[in-house]
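Structure record follows, encoded as structure tokens.
One protein chain omitted, others in place.
After this line comes subunit A, so read on.
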Amino acid sequence: MDGVTNQRKSEEKLGGKDLINIGIYAAIYCVIMTSISMLGFIPIMMPMLAVLCPLIGGITMMLFYTKVKKFGMITIITVIIGAFLWITGMGYWPFIFGIVCGSVADLVAKSGNYLSKKKTVLSHGIMNITIFGCFLPLYLDINGYFATRTSFGSEYVKALSDIFKPWTAPIILLCSFIFGIFGALLGMSFLKKHFEKAGIV
């Protein structure tokens, strides 16, 4: 009897393999995100990052979701991604968003036992609200944000200030959520088309 409870306990706890998986997928995701973010230097592309990152990142994440069986994995990966965004110069907001969105996304996925497709898609959408954290400093204090970025040139600053009017904030937020959902669907179709055949799911 004791052995059975012990086994159940170790099933709920995160094991070494789960943690290594988190590290691997976080590394892949961060590399993909960095290469996409390079596009942000064209002003029109800046808000598009809220569309592209969830969409393309969805492929990686759906593969990661197939490995998730325990509570905590999604939280940890979101926090790590938030910390990575912090280190790469997006300010501390993504980190705070990462903690909140990560745990909510994890709870949503857990409510479907990490098997339900609908819950997975929804959870990926919530997780991607983290990306909105990168844009938050632009809305809170746009003049302060650009006071230290004068080297980018007045034209770039003007173009960005024109794009990031306060009313666009909820749109970007919604965008990151909706395209998170689309990204999840795209990722799932990729899973079906490629990864299941290759036997890595």
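Simple rule for what comes next: a residue touches a chain if its C-beta (ideal position, glycine included) is under 8 Å from a C-beta of that chain, and two chains touch if they have at least 3 such contacts; residues count from 1.
Throughout what follows, contacts and distances are computed from a predicted model.
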{"item": "Protein name, per the UniProt record, of whichever chain is missing from view (\"Energy-coupling factor transport system permease protein\", \"2-oxoglutarate ferredoxin oxidoreductase subunit alpha\", \"CheW-like domain-containing protein\" or \"Phospholipid/glycerol acyltransferase domain-containing protein\")", "value": "\"Energy-coupling factor transport system permease protein\""}
{"item": "Contact residue for the chain not shown (choose from A:A50, A:I76 or A:I181)", "value": "A:I76"}
{"item": "Interface with the unshown chain - residue positions in subunit A", "value": "14-17, 19-28, 30-32, 35, 38, 41-42, 56, 59-60, 63, 72, 76-77, 79-80, 86-92, 144-145, 147-149, 151-156, 190, 194-195, 198, 200"}
